[in-house]
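First the structure, which I've put down as C-alpha cells, then a few questions once you've had a look.
Note that one protein chain is taken out, while the other chains of the complex remain in position.
For chain A:
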C-alpha cells in the first residue's frame, strides 16, 4: 500500500462541511415534519369510507414503500421536468423524502391508532365531545405516544437518506463532500470524515429525541 493519506484538505474544509450539515438537518427536519403531517392525512384517507380517498391513500403508501427512495428523488428532480415542473435540488429532495416519509408514517399511524382501544373514543363521544375533540384530546395524544419510538427511527432514517441529495446535485453534507472530493481527489479522507459527521449527527439526534420524549410523555408513564 503506497497511498499517502492527506488529511490537511479535510481539516481545511471542515467548517464548510459542518455548514453543509446544517443543510442536511434542514432538509431532514422539513421532510420529517411534512411527512408526519401528510402521513396522518394519508392514514385518514385510508381509513375513510370514501373509495376515492382510500384508493389515493393506498396508492401513495404502496408506491412510497415499494420503490427505492433514490428512484423517488430522481422522479421529483428529473421526471417532473417533462410536465414543465422544474424543482430546485433542495425542493426536489425535500419533496421526495416527504413523499417517502409520509408513506411510512401512514403505516406507523395505523399501528398507533390500532393501539388505542375503540372504547376510549366511544367514551369520549358519550361524554359529549365532538368527533374532533375526542381525536384531539383523547385519541391523538395516545397515538403520538405509541408512535414516538418508530418516529425516532424514521427521523434517523431521513437524516441518513438525505445523503442521496448528493446524486441530485444538492450541496448538503454529502454533496459538499463530493464537491471537495472533485477538487482535491482525496475521496477516502473526505468521505471518512463525512461518515464520522453523519454518525455524530445521528447519535445526537437520537439522544435529543429521547430527552424530548421524556417530558412529553411523562404523565402517561407515571400511570401504573
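Throughout what follows, contacts are C-beta pairs under 8 Å (C-beta built on N, C-alpha and C of every residue); 3 or more make two chains touch, one makes a residue touch a chain; residues count from 1.
Rule of thumb we're sticking to: contacts and distances are computed from a predicted model.
Undergrad: Out of "Anti-sigma regulatory factor (Ser/Thr protein kinase)", "Arginine transport system permease protein ArtQ", "Lipoprotein" or "Ferric reductase like transmembrane component", flag the one the UniProt entry gives for the chain missing from this complex.
TA: According to UniProt, the chain not displayed is called "Arginine transport system permease protein ArtQ".
Undergrad: Just to verify: which one of A:68, A:117 or A:149 makes contact with the chain not shown?
TA: A:68
Undergrad: One chain isn't shown here. Among A:60, A:99 or A:198, which residue touches it?
TA: A:198
Undergrad: Identify the residue among A:91, A:142 or A:156 that touches the chain left out of the display.
TA: Reading the full complex, the residue touching the unseen chain is A:156.
Undergrad: Given the full complex, what residues of chain A touch the hidden partner chain?
TA: Considering the whole complex, chain A reaches the absent chain at 1, 3, 62-63, 65-71, 74-75, 78-79, 81-83, 156, 160-161, 163-164, 166-167, 174, 187-188, 191-192, 194-195, 198-199, 202-203.
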